[in-house]
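Just one protein chain is left out here, and the rest sit where they should.
Up next, chain A:
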Amino acid sequence: MPTIELKNLTKTYGKNTTPAVNDVTITIADGEFMCLLGPSGCGKTTILRMIAGIEHASSGEIVLGGSVVDSVNKSHFTPPEQRQIGLVFQNYALWPHMTVERNVDFGLRIQKIPAEERHARCQDVMEKLRIAEYANRYPSQLSGGQQQRVALARMLAVNPGILLLDEPLSNLDATLRLEMRAELRRIHETFGTTIVFVSHDQWEAMTLANTIAVMNKGTLQQIGTPDEIYATPQNRFVAEFIGNPKINMIELSKATNSLDKVADHILARLPECAHADTCCIRPEEIVLSDVPHSHTLPMTIENIMPTGGSWVIELSYGSSRLFHSTQQRPYWRVQEQVNAFLPAQALHFFDQHHQRLIIDTPQDESLKRLKQPNQFGSNHTFEPNHPLTQPVNHRV
């Protein structure tokens, strides 16, 4: 199974001045399950198409399994016919004039596989993807999910070393998505294929991929495991793009001359971060309590939104707004006062170029003595007798 190396890959369409893909360098290891994640229009599809060879690079290089397939400096280009790659298009691109079976065995026919073996392989793949019963139907007679499985089977039949998938789950309804997700995982395990898929949906990326590459406006923002990406966003874009509800962004640079009470509070508490531009905290990391303390912020509950098994609470302090999310049913009412605690360890800082700043904030002293995971799974430390260590969201 080959690796995929993208080196300084850039793509500019036609006379456009802004590149669709800008200086992207990624190495995708053998057998990896990688997701290119980013908002719509950030160049994900373009990267897939370049790997497949249906677009060519404007500069940079693509190396598949050690051999250069597209390189501007070496003036080399291997056409898609010779790359032995599988690509499942976002809208499947099934051939409307061929039956499911003909769609699936097209690649095998091209390779001049003898009829018997061809039939056997085709049958095998169709059975694995549970489309064998539709073998004689035309694509227009299939549902979206079935069409997608045909598109997958068409590529898997030739057993490509690399499988590229463009937004594999986005056209499916909720139940089909779950089914397909399991399907893709199974394919990854049984076929051992290197899979690169594209998504604009973080849930899809987080639940499927081993590695995620976050992209924005054609540039690579961060590569890492889903956990890394979530826990240590390398820049402001990644922090804001990942996570639902969205991360709370606090502009520190505006603190002194604005009414942002939260920013003032953080600067007062942690003077080390004075040179940071922004700071953010995930909604579930905020700790709410009824009892005030020197490190808490008095806030008003503006809104409580149930989101099916969890709740999002909108808090305000002057003109500042924060969102908190919890899986405990809140017992407060709207307009009630609560005290919000923003643990220093949970704060992410960014400089004016929106890059992550490593700031060695003191762990909140009062919280050091006892290490006790709270119900959100993060490892903040709490002091038993301290007002803040009261189980959160429970009235004393």
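As a convention for this text, a contact is a pair of C-beta atoms (placed from the backbone, for glycine too) under 8 Å apart; a residue touches a chain by one contact, two chains touch by 3 or more; residues count from 1.
In this section, contacts and distances are computed from a predicted model.
Student: From the list "Electron transfer flavoprotein subunit alpha", "Putrescine transport system permease protein PotH", "DMSO/TMAO reductase YedYZ molybdopterin-dependent catalytic subunit" or "NADP oxidoreductase", give the UniProt name belonging to the chain omitted from this structure.
Tutor: Its UniProt record gives the name "Putrescine transport system permease protein PotH".
Student: Which of these, A:I187, A:L220 or A:M299, touches the one chain of the complex that we don't see?
Tutor: A:L220
Student: Out of A:T3, A:T232, A:T300 or A:Q345, which residue would touch the omitted chain in the full complex?
Tutor: Per the contact definition at the top, the residue touching the missing chain is A:T232.
Student: Based on the whole complex, identify which of A:I4, A:I28 or A:L87 touches the chain you can't see.
Tutor: A:L87
Student: Just one of A:I110, A:M305 or A:V334 touches the chain that is missing; which is it?
Tutor: Selected residue, touching the omitted chain: A:I110.
Student: With respect to the chain omitted from the figure, which of A:T3, A:S59 or A:Q123 is a touching residue?
Tutor: For the chain that is not drawn, the touching residue is A:S59.
Student: Considering the whole complex rather than only what is displayed, give the residues of chain A touching the chain that is not shown.
Tutor: 8, 10, 14, 22-23, 52-54, 56-60, 71-73, 75-77, 79-87, 89, 91, 93-97, 106-107, 110-111, 154-155, 158, 219-224, 228, 232, 234-235, 355-356
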